[in-house]
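Shown below is the structure under consideration.
In this view, the complex is presented without one of its protein chains, the others remaining in place.
Right after this comes chain A.
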Amino acid sequence: MASPAPKSPEQSERNRKYDRQLRLWGDHGQAALEGAHVCIINATALGTEILKSLVLPGIGAFTIVDGKKVTSEDIGANFFLETDSVGKSRAQVATQMLLELNSDVRGDYIDEEPDQILYNSPDFFNNFTVVVATCLAEKSLVLLSQRLWELNIPLIVCRTIGFIAYMRIQVKEHMVIETHPDNEIPDLRLDKPFETLKKHVDSVNLDALSFKDHSHVPYLIVLYKFLEKWILSKGELPNSYKEKSQLKQMIREGMRRDENDISNSEENFEEAVKAVNTCVGHTEIPENVTNILNDDQCINLTAKSSSFWIIAKAVKDFVENEGGGLLPLKGTLPDMTADTEKYITLQQIYHKQAIADAEAVWRRTLQLLRQLGKSSDSIPERDVKLFCRHALNIHVGRGTCIADEYDCKVFDASNIVQCLENPESMMIYYVILRGVEKFQTEYNSYPGEFDDQVEPDIVKLKACITKLLSEWGCGPLVKDDYVHEFCRFGGAELHSVSGFLGGLAAQEVIKFVTNQYKPVHNTFIYDAVTSNSGTFFF
């Protein structure tokens, strides 16, 4: 061979070990994960299961806060404790055993009750990326929630009792650039072609093509041509199902006919027909993106604005100027039947336009940084490119403070009442779990914790729930069987239920840490008996 063969890159051990997940969140997601420090309050089975799914993929560091000593009950449900660890610090044993999973991870522990830390060293939580609390008492939860709300550090609160799992996510504001939507609509701009695309398609004359070339034109061009023809005669895009069917028919009739006047099945034309439903429409900015671009945080930048908002403002300025009302082009093409040369040419046209759009946004970003008195290297160009590539799917989530749910002056229970009208609603579990918390505060045990107290506890738990409901201004609950069921559970932690929620909670942590994927908004409830789950917003 004339030219020397290109060398294969050396694969690092780390790349090989994390290969299966790097394919999901990329090297930049992994770097973010490795830079994160998460705090877990209470090394319950749920707590260690969450940590397991963070230590394995290689989170930077964790800290366990737990003042309890290991009991026999703990060992029955918690994999990261050993029989001979009874009586030792639960935080210490769990930390040691979790660290065995991955030598890349650092871990430490505080053998103190979370309450003590909250009261004695309130700054303790300031530097964590995410805080996760399991099995935390009402009063401490409220304090912790307020503290982290002020700091804008995400807090994930989890608990499982019997077959029921609950997770509440608290985050003031969370921005996601890479949401990884399952079904992404391609950004093709057939209705509003940019100059180079228009020029290219104009240069193709379908009728003048040879038989072979005709069947190797990318469907995009076919679709463009027929759409152009349509608009010429009707004045606007096909809208209704009927009009779209007519356009499809036009395309079908455009297939070359053979000597017997039988239409040839040309794959590219078939693809164009199929694409009518997904690719023909008005190119516009999705509503949620418009809202982000019109957000106060975007319009009124300050020196404290995060890079997300600065880039968002640059995109907004782009839209209002160079973009002509449209977002920067995504620049990727779906695969389509075509010969190599025709496909690559078209691909390059989209790619180059996307680069040009991203450069324009980058220039605007630099301009904004100058205006804000920030250095030009405070936002790397690749971040701007990433933002532009995903501009159609960016997401801003704004949450609520957990403490507000415990303040009946601000808590709005109308949502609960409404949900409970549906007998199948999983909202019932929220109400009962709140009742269980109240029970714990009042009696310092779980309802049904002791075998001889199940029946009396049913009455007491009911009273707790009735009291709660009246504080919320709701009528009494007539679902005694659910109350009974929770007393049967007696606060039992079933390992497989905690394993289920543990995996999900770890994934929510990863979402916050990598700034990828959309987190739960904001309360998740799961019933392991039916395998049903529900998401609620408080």
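General remarks:
Throughout what follows, a contact is a pair of C-beta atoms (placed from the backbone, for glycine too) under 8 Å apart; a residue touches a chain by one contact, two chains touch by 3 or more; residues count from 1.
Convention: contacts and distances are computed from a predicted model.
For the chain of the complex excluded from view, the name given in UniProt is "NEDD8-activating enzyme E1 catalytic subunit" [choices: "Target of rapamycin complex 2 subunit MAPKAP1", "DNA-directed RNA polymerase subunit", "NEDD8-activating enzyme E1 catalytic subunit" or "U6 snRNA-associated Sm-like protein LSm2"]. Only one of the listed residues, A:F62, A:F489, A:F512 or A:F538, touches the absent chain: A:F489.
Along chain A, the points of touch with the absent chain fall at residues 5-9, 11, 13, 16-24, 45, 49, 52-53, 56-58, 71-73, 75-79, 82-83, 86, 100-103, 162-163, 179-182, 216, 335-340, 343-344, 347, 351, 448, 454, 481-482, 484-485, 488-490, 492-500, 502-504, 506-507, 510, 517-521, 524, 526, 528-533, 535.
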